[in-house]
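All protein chains of the complex are present and in place, except for one that has been dropped.
This part shows chain A:
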Amino acid sequence: MAGAIIENMSTKKLVIVGVILLIFQVLSFLVGGLIAPSPTTAVHYLATKCVDARKQQHQRSKWFMPWGPNQCDKIRDFDEAMVKMIEANDIVFAVHIPLPNKEMSPWFQFMLVILQFDIAFKVVNQIEEGAVATIDVGLAYRDDTVSEWTEMAHSIEQRKLSCNFTTSKTYENEGRYYECDLLPFMEVGSVAHKYYLLNIRLPVNERKRINVGIGEIKDIRLVGIHQNGGFTKVWFAMKTFLTPSILIIMVWYWRRITLMTRPPVLLEKVIFALGISMTFINIPVEWFSVGFNWTWMLLFGDIRQGIFYAMLLSFWIIFCGEHLMDQTERNRFAVYWKQVGPIVFGSFCLFIFDMCERGVQLTNPFYSIWASDVGTELAMAFIIVAGICACLYFLFLCFMVFQVFRNISGKRSSLPAMSKARRLHYEGLIFRFKFLMLVTLACAAMTVIFFIISQVNEGHWHWGDYTVQVNSAFFTGIYGMWNLYVFAIMFLYAPSHKRYGDEQSNGDLGVNSGEDIQLTTTITHVDGPTEIYKMTGKEAQE
């Protein structure tokens, strides 16, 4: 055979395939933009200030409800507490998630909560330098509106307050609020229950200096973020549709490879591995999260995504390397350790970081690696190492692409002097390489462009009566794009069906001198070169 489909397919067919892929690409953007709602929703909650009257009555439930039946004794503000002689230790901030008349659903996938304090400025009671708030927090759930609350987690957390006061600190400006940073508060990897209740206390202990010098807290505000049910449904549907298509092409591809008499070369193996990792991320195991309470789903999703990206990056390196038409020995994985090493190491760092944060959150949803100084440094270290690895990777990749191009132009100048068959072979390689590099660059550019658009844009565009969800279109579009990319690579790099002799083990990419003769013989057998060959051949002659 004369190589892969990309070399042997006629231009017409190639264009048809390209157009079909493009249609699917547009479709995947439209699905996100027009059908799906925005990926996530933020819901505000203002903590209700309950008074813990348990000292008087022992029989009451230990959970405080902010509204509805059995609601707690509320106070509107702390001036009222002052009058009623209520102490800070008797105040419980209660937040019910979600707001009344709504219920949470497993379709929300995850729930993360952000905490913000409203701290009023007072000349005599200012926030001290490096103040730390100690938060005693409990999380409970129930599945109907009447039953008792069941405790899910309880923890005592510390959060560093970083607040600044923008106006001058004078008596005139008393009562204005500090501007405080958002604090990470809670992260739950599955939303299996209908109602959640948070009870937050800020216990004061003057002897141990707990919660002293944190200013005058007026309110606690929470922002709950969860994935939208509509987005989840569209996302699952997309995954369910994509899984079989990638799976089928993968099976087809591997069958083609095994049909060949020679063992598969490295590039073919790597492409197959890419297909496997794509399928791994595609398989919609998330469907189970609707029925089962699997909190590790979020972590699992992260890992799958990480594996795919690591695979993709390794693929690019090996792809470039195999196209380096130098005489050094290729076609062995060991050659690429130097390049693949940083990828694996960087991914591993991110994995460790993810395990430290989301892994611990499996047992304690209030844990945040950013809350403690050591944790922050560690997290920063991981991210910096991953960042350095990414930089190294791109340097490597750029270097390799540069080398490939230099080699190609070098080869190109000697092309006219070569025999026709050899020239055609090189032209074919050049074409393939350039084609794939262009597609890859386009994919990467699209990813970056849409990322920037979705970051800058407020999230939705109005287009007549339609609202286009930019963020959803970004997610479905990019996801669809990488799937189509993997699909295209597997399709185009599958050994061609057009066989011109059985025992040619086309050394496809490894251009060893031994194979060169074989190649020449292969191609001289070809009575009429394919369209691409003609085209590129003509180009070369000019």
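Here, a residue touches a chain if its C-beta (ideal position, glycine included) is under 8 Å from a C-beta of that chain, and two chains touch if they have at least 3 such contacts; residues count from 1.
Assume contacts and distances are computed from a predicted model.
For the chain of the complex excluded from view, the name given in UniProt is "Protein Wnt" [choices: "C2H2-type domain-containing protein", "GMP phosphodiesterase delta subunit domain-containing protein", "Protein Wnt" or "Mitochondrial inner membrane protease subunit 2"]. Listed residues A:P37, A:G321 or A:G428: the one in touch with the omitted chain is A:P37.
Of the options A:I200, A:I214, A:V340 or A:V385, the residue whose C-beta touches the omitted chain is A:I214. Considering the full assembly, A:F451 is the residue among A:W287, A:F394 or A:F451 that touches the omitted chain.
When the full complex is taken into account, the listed residue touching the unshown chain is A:H226, out of A:R159, A:H226, A:K239 or A:R256.
In the full complex, chain A touches the omitted chain through residues 37-46, 48, 66-67, 78, 81-82, 86-88, 91, 96, 98-103, 105, 107, 112, 114, 122, 124-125, 175-177, 182, 202, 204, 211-212, 214-217, 221, 223, 225-226, 228-230, 302, 305-306, 350, 353-354, 357, 379, 383, 386, 451, 454-455, 458-459, 471.
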